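All protein chains but one are shown at their positions in the complex.
Letters are used for the chains, namely A, B, C, D and E, taken in the order the chains are written, and counting of residues starts over at 1 for each.
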Amino acid sequence: MIVKVKEPIEAEYKLIKPNQLLFTYFHFASEKELTFAMLESGAICIAYETVEKPDRSLPLLIPMSEVAGKMAVQEGTRFLEKPQGGKGLLMGGVPGVKPAKVLILGGGVVGSNAAIVAAGMGADVTIADISLPRMRYLSEVMPLNVKTLYSSTHNIEEELPTCDLVIGAVLIPGAKAPHLITRDMLKLLRKGTLMVDVAIDQGGCFETSHPTTHTEPQYTVDGIVHYCVANIPGAVPYTSTLALTNATFPYVVMLANKGWKQACKEDSSLALGLNIVNGKVTYPAVAHTFGLKYEAMSL
Amino acid sequence: MIVKVKEPIEAEYKLIKPNQLLFTYFHFASEKELTFAMLESGAICIAYETVEKPDRSLPLLIPMSEVAGKMAVQEGTRFLEKPQGGKGLLMGGVPGVKPAKVLILGGGVVGSNAAIVAAGMGADVTIADISLPRMRYLSEVMPLNVKTLYSSTHNIEEELPTCDLVIGAVLIPGAKAPHLITRDMLKLLRKGTLMVDVAIDQGGCFETSHPTTHTEPQYTVDGIVHYCVANIPGAVPYTSTLALTNATFPYVVMLANKGWKQACKEDSSLALGLNIVNGKVTYPAVAHTFGLKYEAMSL
Amino acid sequence: MIVKVKEPIEAEYKLIKPNQLLFTYFHFASEKELTFAMLESGAICIAYETVEKPDRSLPLLIPMSEVAGKMAVQEGTRFLEKPQGGKGLLMGGVPGVKPAKVLILGGGVVGSNAAIVAAGMGADVTIADISLPRMRYLSEVMPLNVKTLYSSTHNIEEELPTCDLVIGAVLIPGAKAPHLITRDMLKLLRKGTLMVDVAIDQGGCFETSHPTTHTEPQYTVDGIVHYCVANIPGAVPYTSTLALTNATFPYVVMLANKGWKQACKEDSSLALGLNIVNGKVTYPAVAHTFGLKYEAMSL
Amino acid sequence: MIVKVKEPIEAEYKLIKPNQLLFTYFHFASEKELTFAMLESGAICIAYETVEKPDRSLPLLIPMSEVAGKMAVQEGTRFLEKPQGGKGLLMGGVPGVKPAKVLILGGGVVGSNAAIVAAGMGADVTIADISLPRMRYLSEVMPLNVKTLYSSTHNIEEELPTCDLVIGAVLIPGAKAPHLITRDMLKLLRKGTLMVDVAIDQGGCFETSHPTTHTEPQYTVDGIVHYCVANIPGAVPYTSTLALTNATFPYVVMLANKGWKQACKEDSSLALGLNIVNGKVTYPAVAHTFGLKYEAMSL
Amino acid sequence: MIVKVKEPIEAEYKLIKPNQLLFTYFHFASEKELTFAMLESGAICIAYETVEKPDRSLPLLIPMSEVAGKMAVQEGTRFLEKPQGGKGLLMGGVPGVKPAKVLILGGGVVGSNAAIVAAGMGADVTIADISLPRMRYLSEVMPLNVKTLYSSTHNIEEELPTCDLVIGAVLIPGAKAPHLITRDMLKLLRKGTLMVDVAIDQGGCFETSHPTTHTEPQYTVDGIVHYCVANIPGAVPYTSTLALTNATFPYVVMLANKGWKQACKEDSSLALGLNIVNGKVTYPAVAHTFGLKYEAMSL
Partner (left out) sequence: MIVKVKEPIEAEYKLIKPNQLLFTYFHFASEKELTFAMLESGAICIAYETVEKPDRSLPLLIPMSEVAGKMAVQEGTRFLEKPQGGKGLLMGGVPGVKPAKVLILGGGVVGSNAAIVAAGMGADVTIADISLPRMRYLSEVMPLNVKTLYSSTHNIEEELPTCDLVIGAVLIPGAKAPHLITRDMLKLLRKGTLMVDVAIDQGGCFETSHPTTHTEPQYTVDGIVHYCVANIPGAVPYTSTLALTNATFPYVVMLANKGWKQACKEDSSLALGLNIVNGKVTYPAVAHTFGLKYEAMSL
């Protein structure tokens, strides 16, 4: 769920100078060329996606997850319309005609933001999760038309035949998303049902998902419509930019006022963002991915 | 839905004197003995159940319908418990376990009062009705976990297989309630499902309903539990008495201050309550039922 | 707001036989060719759009207005997204970033349905209307993020500069919609603001509106995006068909069981739907539009 | 609040083999015979009730507390009905007649679940607790008809005279519940008031409480009805079983895949569940209760 | 509840010319001097307060009642504060400390507006009324912390001892308000309780009420604080003026475009506003009050 305004091209990599500070999304593990270009450049690369708070939350990913969760329903709503290839179903129904049934897999930031919008539109919403404490909290703060359900293959299979929209919002930090819906399970769904995979950046949580773009966002497998845009928040850059800046700005100020070394010394969350420093890989997972040497920063 | 503290016995009829004013529930059409006793007594009988406002509402029945609607859910909740013979299901579920699904046939006073309680307890509620204007209003004022559905055999049959509790709340003033669920349709329900028939006073809206009492409130047909207590509000006499008195009191004051004749002259709603006057039947439907002569009152 | 699955072509008109009963949307006043074809056919044409209840409500138009109102927000949400040509704004915002501001002109069926969806998505909604009783009711039943505002040119002009989405939902039954927003007023809006005109069937309530289709739904005037699809509910035929059928079905049953003459005799609302009968124009406005003779039906 | 489907009898204890793993509720401290039988059997006994998370929550008791809290209101509602021996009061009242007043002692899992159901039914609810942070949270997420009150003898005595239903939901983990309402205080209550003691498993939080069963759930002391069923969730086994399994299942999988020793080594919460291992008492409180030797497990 | 910017003085009366049209609040029945001055002037006086819709609502009084109802709570809140002479009570309480109890006599426009604000601030609100249909509607749309209670002396006396704020909002159109709380009943209230009498314009609904002004708004009788400002909306002229203008403007336009005669001919509601026309009293109640001749207008 990264807002990339444009893809940097090779020539642009050359513009990066040694000791230059880059503070942005990198996702090195899935960007080999970028990784080596940055190593070569001698720059200091602090990656938004690995800045991490002591409570293990990822403060520079949350804003994008919030946007993506709400967008998942906006896009789901749209692709239930007939001219967009959907069933021709109105999300909220009207008096005498039932609303859409929405199943949201995962009750984290993405899932709860999706639920609040779908419920607000009048849909009949179920959030499936495996964390009971999280579901207890959601039960207390969500609108009454949101139900929670323990996420198991059995429970999901019971839900699928009556769903109109399934939103995949299961993210395991730093790991590939699990395939909660296999190709085989698609036949439990009614033809024309829509599946939106918000976890597509991490491989997707449906077996049949593959990344798409805002230009051609959806495709169909076995009669089931898939929406798997890799960069959902990119569709609402006005909101996304503000949301992201609200989160990054305090770090930017710190970096500007104190220099990256001192800033990272004082703020351990920020220090975890250091991925590449002067040609060295300072983040274990990146080193591991490319078989490079990991060199711990001493600040 | 009448609050009868005790059944009047024959000897008591004799205590009624000519010209004595009786203002209470009579339901003459289904009480032949009572009808003839009152005719013979020479009393003036104003029946709560036929007092009718210009907008066709029945002001002295509504309070009992409100109580009955809320009670229908209280009783439905109870008979879903295992020691009471039910499925062992908790109405509101808990986080991770879905709540009961409640289908309410009829969105009038009984149905909407049932819905508000069931929804408040956390159930997944559907009100089926044929009046679109009524469903539009309910959509605007009901909690978000209440859906409305146009009531048709097709729609009801689609709902039954997933219901845990069905509440029959369809009342056609002055007529037998229609059999919305036939014996044949019972097989669409899962075993142990509970059906509460609030329309039992008017014959019931399930084919398999027959009146029961608070002592033995439920019975089972084809594996489906039926609750058909004829006088549901009788279980909460404290509330029912206050509710009813709030409605009858202004009429009682009028009758006491002005005498029945003048009171009925000034208030056409009250006048419609006159069923028997000095040995004459003054309400067409009662006359029709027993083949007696109808004599219009001139006030 | 008519659901037309396909445009009848001239050849098809020929299939209509004398005395054949047609019960559907006709909108004769704006369909000259159709009017004359029907006159010639000798058919009986009962038009959905002129069936009218004693309280002046139009029971066969309301369901489409409900769908159109909710769709107006679904479409408005979509065209605020960047890839669809919008500002790139997320309807509901996220914590720390304000939601979209939505101004809805008209608080009738269309407007209140639009408001409930926009508010549910988290937008900051204002309904402008001239009926104080209607706004009082809406204040009582709408979510807290819906405000009401007396509709005047002054008040609208004060709102426009901060709006992100304007929904035109002002319908005057049987008349051209008034132009509440003139071309001149467009300059009060920020570039990229979206205007959805739900009144486009009746000429539109923005001066710069002209009908579009689901294929090319939007266009831009003076930097302001216009969405003016003439048949909005056509995008969700599954819901629209059920909604419409719920409303028409009781009339269809009546027509089938009693014949059109008897049915119209017994139901004065239905009788008002008679537009053309055996070559005669039986609805004044149609006769007036085409300078034909109006012949009152005697049933 | 334990779901015991049937009481194990002595003969069944014999079926337990050495090294057999038992993972269930034991409550050894109050089950002497069971304790010695298990010691003798040589089995490994992991008790649900002592599995404890680092934040001191008891993950395998919470689901039962949720069910018990909601059931407390269901049962309270029922025993306010006249045929069940109550006042004849409708929980939610009707327009013009006030609802029941419910006082809930304790705002933990049981109390807040009770409050949400009672409030949903329309009652006038007060939660008394001594934790201000907890009451602050409840104020933010509870419906508007739930008030919070600092729990002191003075405050409780001020509330009692106007209550219709008192729910005792004060649990002190591992200790006897305090007697918040003494026999002497009963005279502050109106005759026919109902008290439901959910803490009965731990001795009850009313002085006059003693355990009852679903067969004979209530009794009366000084005109006050007491409901003290020791195993409330047992009345809704369908829901209770799902709720409990959702919580135990991850542990069961761990135990099955890794064996109990490795599982307890990796998960310190689970390790706290070890009460008896191969004839030794490995949980201090159990050893203390029966004057046995406590032997710490080394994993 | 009239917004009088300044009191017209005698000299100003002289400025009124024959045939001049005056459209404003007059309240002639309680303004003898004004009545005779207007009769003498020969002007046409259309009084806001007697314009009346066919459903008997008073469209030009409602806006002021809405403002007055909300203001009643604002003022009630203020005079519960210690420096203003009150109990020193916070309307909404805080977690662990109960909110104020507010009793509102009358559930019409004033009462329901008062209730919505008091409930919004977190108070425990009871509306007492004698109209069951009105209380049913209020039950459906009011927040959950608003209860309804049938208004009788018995019920009011039961409420008084626990109230902190009593709002008198009982208006009988065209009649003196009834004294629902007599001087004798004051002793049921706790010292320092506040009573706000919104019906003071019509004599007040508390026996001990007498009109006060915004300069000295309150006084004390038997330890009970009374707030009886005769023109409550006058404290918020910005809002009051807009609210009133929204209601009067359509009539003003009609009068300006068509002249008063034609306007009154076409709009029977407006015609009822004619109180004095060219020296004649054209409104029965005014004529009756001063023993003048009533002359019906023929338009």
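As a convention for this text, a residue touches a chain if its C-beta (ideal position, glycine included) is under 8 Å from a C-beta of that chain, and two chains touch if they have at least 3 such contacts.
Because the structure is a prediction, the values reported are computed rather than measured.
Judged over the whole assembly, touch between the missing chain and the shown ones holds for A, C, D, E. Contact with the chain not shown here comes from a single listed residue; of E:Leu90, E:Val141, E:Ala230 or E:Met297, that residue is E:Leu90. Although one chain is not drawn, the whole complex shows that of A:Pro59, A:Pro83 or A:Gly203 it is A:Pro59 that touches it.
When the missing chain is restored to the complex, the residue among E:His27, E:Arg78 or E:Lys280 that touches it is E:Arg78. Contact residues of subunit C toward the unshown chain are 93, 95-99, 119, 122, 124, 126, 129, 132, 135-136, 138-139, 143-145, 147-150.
By the touch rule set out above, subunit D reaches the unshown chain at residues 130, 132-133, 136, 140-141, 150, 152.
In the full complex, subunit A contacts the hidden chain through residues 59, 62-63, 66, 141, 242, 246-247, 249-250.
To be clear about the criterion, only the chains that are shown with their structure count from here on.
Among the other chains, the CA centroid farthest from that of subunit D is the one of C. Residues touching across the subunit B-subunit C interface largely differ between the two copies, under half of the numbers being common to both. Per-chain Cα centroids separate subunit B from subunit D by 38 Å.
If you average the CA atoms of subunit A and of subunit B, the two centres end up 53 Å from each other.
Among all residues of subunit D, those that touch two or more other chains are 63, 66, 93, 95-97, 119, 122, 242, 246. Touching pairs of chains, sorted by label, consist of A-B, A-C, A-D, B-C, B-D, B-E, C-E, D-E.
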